[in-house]
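Structure record follows, encoded as structure tokens.
All protein chains but one are shown in place.
Here is subunit A:
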Amino acid sequence: MLEAINLSVRVGTKTLLQNVFFRSCPGEVTVIIGPNGAGKSTLLKCLTGDQQPSAGVVMLDGTPLPSLPPIELATRRAVLPQSSQLSFPFSVEEVVMLGLISGSHGLNAYELRPRVLEALERVGLGSYIHRDYQELSGGEKQRVHLARVLCQVWEPRQKGRANYLFLDEPTASLDLKHQIDVLEMGRHYANAGGGVVAVLHDIDLACVYADKIFVLDHGNLLAHGTPQDIITTELLCSVYHLDERTLKNKWGHLAKDQNLGRFWSDRRTSQDS
């Protein structure tokens, strides 16, 4: 379990996060939503160990993050960045291979390439293995990095403990099909016992795929819980400063005061059955 308690981040006089609570359990997709500048990225940085909070603590299975060495952290969690600048002529294979660079994956030299190929096939880029990374489109690059991240924490569960996948706006540069593919992959990872934490802007996708949603605004945690419990029209109106009409235009298929989270979860259960 990944847990943050009373997390505060202050930079100079600016408060980026204030007493934020967060929890992500194995087997669940946890989604962080909120308007621009709400502190989503800052929270994610604290959770991955990139940033030290000014107050509060982040714990992975009861161990505070700062006491875990980077190599240990790297075996337990992988992070898909929003965008990666790479100005050197790597091949796609070499980029994905970077996910296996720290050597804590327990594979021998003969198992590395099959793993890389399998990861690329999972993101639908199996035939791209010898392509030049720099020639790819933004969406393809993002999927190459997803394959790299998958390589890093291949097993959702290891030695009885869950590994974690962090996705920072994974759908930003992807078309509709690949947005769904990425989140489906997160879903499968969670179903296999791993933990998935994603920052998303698309409320619909968040409601469809999240088990728990954390809503941030101005560095404060406004609400957290299952989508059907918390994603209501009032909440969306107040967080995103929308009026009723705009909201109706966006989600016109919803009756007034209907719950968006419940709408999507009803859809999901009817589809599953």
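The definition used in the following text is that a contact is a pair of C-beta atoms (placed from the backbone, for glycine too) under 8 Å apart; a residue touches a chain by one contact, two chains touch by 3 or more; residues count from 1.
Criterion: contacts and distances are computed from a predicted model.
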* Asked: Any idea which of "Aminomethyltransferase", "Heme ABC transporter permease", "Cbb3-type cytochrome c oxidase subunit" or "NADH-quinone oxidoreductase subunit L" UniProt assigns to the chain that's been left out?
  -> "Heme ABC transporter permease"
* To do: Would you mind spotting which of A:Val79, A:Leu150 or A:Leu235 touches the chain that isn't drawn?
  => A:Val79
* To do: Out of A:Asn6, A:Ser104, A:Ser127 or A:Asn191, point to the residue that touches the absent chain in the complete complex.
  => A:Ser104
* Structure fact -> Note that subunit A touches the absent chain at residues 45, 48-50, 69-75, 77-79, 81, 84-91, 93-94, 98-99, 101-102, 104, 109-110, 112-113, 130, 134, 136-138, 141, 152
